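Note that one protein chain of the assembly has been removed; the remaining protein chains are unaltered in position.
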Amino acid sequence: MTSEPKRLVALLSGPDQKGLVSKVSSWIFDNGGNIIHADQHRDAEAGVFFQRVEWSVGNENEAEQVAQDFQSFGDSIGMKTKVAISGDKPKVAIFVSKFDHCFHDLILRWKAGEYPCEIALIISNHKDLAEVAQSYGIAYHHIPVSKANKPDAEAEQLALLKKEGIDLVIMARYMQILSSIFLDTFGKPVINIHHSFLPAFAGARPYHQAHSKGVKLIGATAHYATPDLDQGPIIHQDVARITHRNSVEDLVRKGRDLEKLTLAQAVRWHLENRILVYENKTVVFD
Amino acid sequence: MTSEPKRLVALLSGPDQKGLVSKVSSWIFDNGGNIIHADQHRDAEAGVFFQRVEWSVGNENEAEQVAQDFQSFGDSIGMKTKVAISGDKPKVAIFVSKFDHCFHDLILRWKAGEYPCEIALIISNHKDLAEVAQSYGIAYHHIPVSKANKPDAEAEQLALLKKEGIDLVIMARYMQILSSIFLDTFGKPVINIHHSFLPAFAGARPYHQAHSKGVKLIGATAHYATPDLDQGPIIHQDVARITHRNSVEDLVRKGRDLEKLTLAQAVRWHLENRILVYENKTVVFD
Amino acid sequence: MTSEPKRLVALLSGPDQKGLVSKVSSWIFDNGGNIIHADQHRDAEAGVFFQRVEWSVGNENEAEQVAQDFQSFGDSIGMKTKVAISGDKPKVAIFVSKFDHCFHDLILRWKAGEYPCEIALIISNHKDLAEVAQSYGIAYHHIPVSKANKPDAEAEQLALLKKEGIDLVIMARYMQILSSIFLDTFGKPVINIHHSFLPAFAGARPYHQAHSKGVKLIGATAHYATPDLDQGPIIHQDVARITHRNSVEDLVRKGRDLEKLTLAQAVRWHLENRILVYENKTVVFD
Partner (left out) sequence: MTSEPKRLVALLSGPDQKGLVSKVSSWIFDNGGNIIHADQHRDAEAGVFFQRVEWSVGNENEAEQVAQDFQSFGDSIGMKTKVAISGDKPKVAIFVSKFDHCFHDLILRWKAGEYPCEIALIISNHKDLAEVAQSYGIAYHHIPVSKANKPDAEAEQLALLKKEGIDLVIMARYMQILSSIFLDTFGKPVINIHHSFLPAFAGARPYHQAHSKGVKLIGATAHYATPDLDQGPIIHQDVARITHRNSVEDLVRKGRDLEKLTLAQAVRWHLENRILVYENKTVVFD
């Protein structure tokens, strides 16, 4: 649709102060923009203001310039600001192991047009999905990981991410822990899916833990990866009902659907620039 | 909490035009207010703009005046505007018949402090709940309704509503249909709870219909009453899972919880000034 | 309904062995009964068999005798057996503190005919609900509990339970911990409602914990009370969605609905003899 005007989406956060909504909306109006949607949040305790504002620019050739100007404006009012232009497609890398349900799910959603991004490459510590990645037409990099070679493997991964200019890593049931060095060096968001309702059943084999505890619901949690394992800011969670009839295998099967849907939603919100992080929590402007 | 500043909540709607968010937020800023929350929506097809904005006023003695001024401002920019002041308590009448689950639920929520309103009176076509209404300390008016006396009964109801200055009527499973004359004369919102997932199973005995159709979910729908029976703007809906084991009586029992929760949520949103109606649909700023 | 035949419900559990379903159903058939519903479960790992069977007796005057005979039959095939006769109404005591939402909810459901039991008495460590208990027509016993007098208070509670022949205690947000001595001496089931999705946020102030962790769902857990605090067999759990906008107060409000519904369901299952406990887990024949 060539006639649809360019849109900008800005995420702002910073110390609360009077008149912020007015300042931002006036700036946009004065610069020829029209606000399509704006949502804001105040954390009264923390004294922090958060805003997501989406607007159409008057002259779409100027979108890039307006984005830069807004960034400067955000700085001038003391707000941490991030601006995205509609049509921009961040580059995404999927990390995967042998479990392929989230992997297929993400790629099929992307192919169905659900995700405004480019899935640029797949990295796996196994060869299992190389062939299907090829059928999807996506570059597949097999980087085996062992206790011994982990630093080297991560260096190789980082080199690939850097070379391809990757903006987001999605751990689609990638069964390895990314080191703090990896996370620091990459310096961009990494989304992980954990197969439990965190903080319950953090760590290994959560379905076994759930089964042994006799809980009546299982969950999944999509969160940003941080050096604190399974402790990063939670983006989205969901649960499914189970009964005494369900074996661990049933939990694993039901969990696959949970994991797919929970991760898929978290990725969508991230790609639509709906998420702000602070104090290890997220603000999701849905 | 004496120190909490007065807040205003405004609901605006009208023809979309550039700069509306900016105009509204600037007006509030210029008049010493601080926006606590603002949410807006554009219906692109219909070309209509909707906004809910909540702000604290600088000087709380001026809240009344600011509300009036904002109303005039809304008029001046072509917006249909409604302003409420925090602490104001609209007066509510509950219409009830014999089924008492929604009745108890609403009153207990009100007593628990969930609802910023005054439940001023109860009107019923039966005497059954007179005693319990008394124990709740709420005036109870028994107005029998028959085919023959319906116009007179409605006139009596309207007189009561007028005398008490009622702002909202809640039909808590009131098993009578309010006539268009009643609705027109009252001229204020009436919320009804229908015991099905409308538009499925409109009309009488929806649980029997659901059971006979063999559906796997039953629903409830809270909506504003209009002369078109069961066709008014939908505020909220929810469903519950049923199985082949469930009899009509089970559906009725499960439905009671659905009806309570669905009506309770709709009433909360209404009392918090979160709902705008247009084209027989609702915008709910949750 | 005088014409409805008497029904028996039996719960059996014990070491798995071939032909159990056949033996039980044949016994019932040979004794003139007609099975209305039967459900069974095998825990293959533990080698345990569980069954709930509900049948109508041919001659209702013999119901009591058939129940005794079935009990003996159960013993003879090595099954732990419990038989209930339809129309029997176990006596229930509600323990409550100041929070009254579960309290009202349980009593209103009982008054609406949802629960086949007799709510014989209410015990509270506060006087707050004495008056409303009176309006409900239920005996209210105020037994203050302090660190110092706890053994005495529990002795007083136990004496009341014994005197009234109480079969089930429901802790309807009773904010005290019942000692192991109390639980052992009472020797009958105690159902508790915990305001979190256990095992997450066990212990005090779960809503504060949930808020501080930034989880996106809150939960409630109904379980049988055991000496291990918050660790008893889970009967039912449910969750509600929350967002960054929700304060701890919002969580508390949303939690009230969760707690009511989760406890209400657990109590219903218990009263309908649908629950068997083993290895700190429950089998719920829904």
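Should a chain be cited, it is by its letter among A, B and C, assigned in written order, with residues numbered from 1 in that chain.
In the analysis below, a residue touches a chain if its C-beta (ideal position, glycine included) is under 8 Å from a C-beta of that chain, and two chains touch if they have at least 3 such contacts.
These figures come from a predicted structure and were not determined experimentally.
J.: If I'm reading the header right, one chain is hidden. Which shown chains does it touch across the whole complex?
T.: Those shown chains that the absent chain touches are A, B, C.
J.: Among B:I138, B:V239 or B:V252, single out the residue that touches the unshown chain.
T.: Selected residue, touching the omitted chain: B:V239.
J.: Of the residues listed, A:V48, A:I77, A:V248 or A:L261, which one is in contact with the missing chain?
T.: Spelled out, the listed residue whose C-beta touches the missing chain is A:L261.
J.: Have a look at C:G19, C:G113 or C:G187 and name the one touching the chain we're not showing.
T.: C:G19
J.: Considering the whole complex, not just the chains shown, which residues of chain C touch the missing one?
T.: Within chain C, the residues touching the omitted chain are 18-22, 25-26, 28-29, 34-42.
J.: Just checking the interface: what residues of chain A touch the absent partner chain?
T.: Touching the missing chain: residues 100-101, 104, 108, 112, 114, 135, 253, 256-257, 261.
J.: Tell me which stretches of chain B touch the chain missing from the display.
T.: Considering the whole complex, chain B reaches the absent chain at 41, 43, 197-201, 213-217, 219, 233-239, 243-245, 279-284, 286.
The criterion applied here is as follows: only the chains that are shown with their structure count from here on.
J.: Taking the touch definition from the header, please name the shape of the chain graph: line, ring, star, complete or other.
T.: Graph shape here is complete: every pair of chains touches.
J.: Please work out the Cα centroid separation of chain B and chain C, and write it as a whole number of Å.
T.: Chain B and chain C have C-alpha centres separated by 36 Å.
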